[in-house]
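Note that one protein chain of the assembly has been removed; the remaining protein chains are unaltered in position.
For reference, chains read A, B, C, D and E in written order, and residue numbers begin at 1 within each chain.
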Amino acid sequence: MRVFVINPNTTESVTDHIRRELEKIKQPDTELTVVNPEHGPVSIESVYDETLAGAPTLELVRRANEEGYDVIVLACFSDPALDAAKEVSDIPVIGIEEATLHMAAMLGHKFSITTAFSNRVPTRELHTRLRGVESAYASTLVMNMSVLDMDANPEEAKARIQELARKAVQEDGAEVIVLGCAGLTGYAEDIERKLGVVVLDPTSVAFKIAEAIADLGLRHSKIGRFATPPVKEIK
Amino acid sequence: MRVFVINPNTTESVTDHIRRELEKIKQPDTELTVVNPEHGPVSIESVYDETLAGAPTLELVRRANEEGYDVIVLACFSDPALDAAKEVSDIPVIGIEEATLHMAAMLGHKFSITTAFSNRVPTRELHTRLRGVESAYASTLVMNMSVLDMDANPEEAKARIQELARKAVQEDGAEVIVLGCAGLTGYAEDIERKLGVVVLDPTSVAFKIAEAIADLGLRHSKIGRFATPPVKEIK
Amino acid sequence: MRVFVINPNTTESVTDHIRRELEKIKQPDTELTVVNPEHGPVSIESVYDETLAGAPTLELVRRANEEGYDVIVLACFSDPALDAAKEVSDIPVIGIEEATLHMAAMLGHKFSITTAFSNRVPTRELHTRLRGVESAYASTLVMNMSVLDMDANPEEAKARIQELARKAVQEDGAEVIVLGCAGLTGYAEDIERKLGVVVLDPTSVAFKIAEAIADLGLRHSKIGRFATPPVKEIK
Amino acid sequence: MRVFVINPNTTESVTDHIRRELEKIKQPDTELTVVNPEHGPVSIESVYDETLAGAPTLELVRRANEEGYDVIVLACFSDPALDAAKEVSDIPVIGIEEATLHMAAMLGHKFSITTAFSNRVPTRELHTRLRGVESAYASTLVMNMSVLDMDANPEEAKARIQELARKAVQEDGAEVIVLGCAGLTGYAEDIERKLGVVVLDPTSVAFKIAEAIADLGLRHSKIGRFATPPVKEIK
Amino acid sequence: MRVFVINPNTTESVTDHIRRELEKIKQPDTELTVVNPEHGPVSIESVYDETLAGAPTLELVRRANEEGYDVIVLACFSDPALDAAKEVSDIPVIGIEEATLHMAAMLGHKFSITTAFSNRVPTRELHTRLRGVESAYASTLVMNMSVLDMDANPEEAKARIQELARKAVQEDGAEVIVLGCAGLTGYAEDIERKLGVVVLDPTSVAFKIAEAIADLGLRHSKIGRFATPPVKEIK
Partner (left out) sequence: MRVFVINPNTTESVTDHIRRELEKIKQPDTELTVVNPEHGPVSIESVYDETLAGAPTLELVRRANEEGYDVIVLACFSDPALDAAKEVSDIPVIGIEEATLHMAAMLGHKFSITTAFSNRVPTRELHTRLRGVESAYASTLVMNMSVLDMDANPEEAKARIQELARKAVQEDGAEVIVLGCAGLTGYAEDIERKLGVVVLDPTSVAFKIAEAIADLGLRHSKIGRFATPPVKEIK
């Protein structure tokens, strides 16, 4: 099986981090490719960033289709351009946000999601509603740390998550904590051990779901919402 | 008052059509600018098209801010890049879809929306949910006509809308019909007269709401969902 | 254009206050009439008050229709008798609550509403649900001041709103504050300047929406929910 | 126990009909009073009618409180002025719509409601949402018969209900049929026998719930939504 | 009328407690039987307990049908096996949770429910959603007392409920308090007097609703959700 993982931001150290973590958990016979676009924002922390990352990400989606991969993982927690990717792709595309929110809804009554800054709380709420899992949404936990800072200071990031997660369990009824950033891959186990609560690392969760989907021979439906777009002139 | 209207697709005849219609209804002292991006899809009929239109549209949003306009109207019924536009804009940005769906919810119990092809029905449903007006949603009416065809064959387009709208009133409980395409500007009155039901032309509705917002000195809130994005490197 | 504004309570000083504020923002060629019924409660602070104000308000709606006005604004934040008014009116009727809640849902992720006393919190919640905008509802802010006290002590009212609004932004995720009383017309700008958040004055917002609706030649749909009632004996 | 039943319309034959039916099912020691206001519409078939019936109905609610009744039943399926009645009443007030919709939600998965004309379908939908039982709502069945016609032609009314109910069971998933009019009291059993489905007569259902509430010594809560309104001048 | 009340746990002192309380409020001519299964858990404080109590409870439901009772009341606040009971029963079955939540939704804007331990909060939320009354749900109040402890220490239980209920009124907007345990039968009046808020004892409420249903000759619908199960081999 050949899995194509796209980090939609342009920071290669994040791409490398993701590759290292996924190498540890992939099935032995899985061939793993992790890439990022050449152009676009160095991190994705606004809908503006998501929009700029859109077209370059879709180029990579096309490439994965042309090169015969079995499944694509979109490794940014906002799932930028996910619906467009499903439209242009014939192979399944898994967003790490959608896969993880659905998993979280199965593993506990309610989940809380960590995020970088308070301006992203509405995005987390809206996406939870868009995915149709709002009844399992407890709260969003604001780390007040940029995505690149989290990458640079893992221990500080883990400490903040622990503190916020403990509060979410006590006050918001959270039973599962979702690490709302692809760059936090590999942090879950550590936090979970200290916290005694289920912590989900979206990149890992989505990657294993992607392997399962490829093993099952599944794909997304191409007859409606994700139908291949009409061919037309792009000026 | 200076209003900046963006047609996010790259077909100038549509831009001209919109300009002509809005000239007829603008307040006497309103200065009207209607533009389209140079690059991007010639029409917007998929989330893929919306994604490609995103970055060029945001460039125009920046230009309107720099050139001191009072309010921006985004004239494509899918409101592509609307949230990102609100993030990067200090002046209000009105999407024709959001303005029209809220208006429709006031003018009748339920509304139906026309769309080009059946693959867009899920988009209409999702956007209605995103706007938070799903309790007023009756149905989406599939015209089976491309956006450019509607522009080229207005009488055929009107005839199809009439037939679909009549059915929506009888079978879906629709009390208001929303023309789900910016290119249909100016068709509403004709159809309404023949149908005896309220028909909304989104570009006109949003334009007058934009004038009202500018008159009131209102803007969108910049403290959360639409906060100005962090400055960062775009590779 | 001729706009007919109804203050459904019987306190003329409130009617005069509304007239003064709307004179400042009306289009130059708008002819403005602001009236209140002769009979009914002096303020509207309960569903009981709303019910007593119903029949006298509907008399004024009839009068506006007979006298050839273009649009009616119902200037009480509970929109008393709004649906009945739409039934008996052939010209559009805009409730200040419905127009403002829909506007608030466009200008920010969530809104909070000020109200006089805690017994009105359920009304605010129910009306938000009835208008179909509950996903944008953050909270109701209790002023503990009667409507007539707010009219008599504007500075005290503004100070309380500021304090409550600040808390709503920090704790409830509010991005827009709605002044939930027609008598607060004209207070928004002052509070907004001090607070740095969007503050909506419902009477002003609804009035400009009414002008836009009249300019567009729109009316509410008369084929279902707002159909003209059957003629019958009223004993 | 003393039960005070208010028919909010001014047609005495309907009041007499209700009295006759309730006499048959009341507990032996229940003292039954059934009245209607002197002034107001002869039937209630629009929100306009509901609004006109409001103030006279509230007068009767006050009288029941003054005369020491134990519980009030509001016998019109639109529950006109119900919230206002609960505000001004210290004894419990039961609306036949609310009591019946909650009963229907217990007796089957989904219910359908009969109504006079198609303009009332939105009211049925809105009230179902207001009562918070929309997940059990299947459909509204339009009889195309005025309320007074139903009273005058019981057999014709029953035949239409049977036909509509059969269709609702087959096509809408209805498991319970609610007769959406107080004047249909006493028709349920007959229809139920012919149809093999549960048919609810709202006036009877609400009356027995009222007796149960009085027996239990319950009342509605007076601390929030139904708090006694502030005393004020009514001009 | 013959009413059959099932306490689904196997603690006879609770059964006796329920019988004593219901004897006080039953109609004079009601013949009351209160029983519990021989086998199963001594109290019901988890979904595991509910599952174990299921089959023995259904045996008693069959017995009530065979012995010609008019109506069955299931007296455990989790309504264990309620849907299965309605499937196998031709006489109406009333769960004390469903009857009480619907009653609570009529008597106030929002209700809070007491529960034994925090692990049951999700169950209360889920059941409220299942009953379709989630819009009236305020909160669940955790007593941190086992069901058998509540039975053994009524004064301690009442004191805790009072404290929690006071907080729910002030902070959660609760207007009605639901005692979420069949074993608390008879405590409501005392608490209500001290608290000034409406307190519902589910067993009493459901019992009187059951009498009303039997008086009305109603039953649950047997054509869909509660259809009699197909006869089959049970190994």
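In the analysis below, contacts are C-beta pairs under 8 Å (C-beta built on N, C-alpha and C of every residue); 3 or more make two chains touch, one makes a residue touch a chain.
Model, not experiment: these values are computed from the prediction.
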Contacts of the hidden chain among displayed chains: A, B, D, E
Option touching the unshown chain, where A:A105, A:L126 or A:I191 are the choices: A:A105
Touch criterion as defined above, residue of E:E21, E:E45, E:D151 or E:E192 at the omitted chain: E:E45
Contacting the left-out chain in the complete assembly, out of A:I94, A:V121 or A:L164: A:I94
Contact footprint on chain A, counting only the chain that is left out: 25, 27, 92, 94, 98-99, 102-103, 105-110, 131-136, 169, 173, 175-176, 189, 196-198, 200, 204-205, 208-209, 211-213, 215-221, 223-226
For chain E, residues in touch with the removed chain: 10, 38-43, 45-52, 54-55, 58, 81, 83-84, 87-88, 117-119, 121-123, 126, 129-130, 146, 224-225, 227, 229-230, 232-235
Residues in chain B touching the chain absent from view: 121-122, 125, 129
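Heads up, the rule we're going with is that only the chains that are shown with their structure count from here on.
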Each chain counted as touching chain B and chain C at once: A, D
Label of the chain whose CA centroid is most distant from the centroid of chain B: E
Between chain D and its twin chain E, rotation from the CA superposition, multiple of 5 degrees: 180
Geometric centre distance via CA averages, chain D-chain A, whole Å: 52
CA centroid of chain A to CA centroid of chain E, Å: 44
Sequence positions of chain A contacting 2 or more other chains: 121-122, 129
Category of the chain touch graph - line, ring, star, complete, other: other
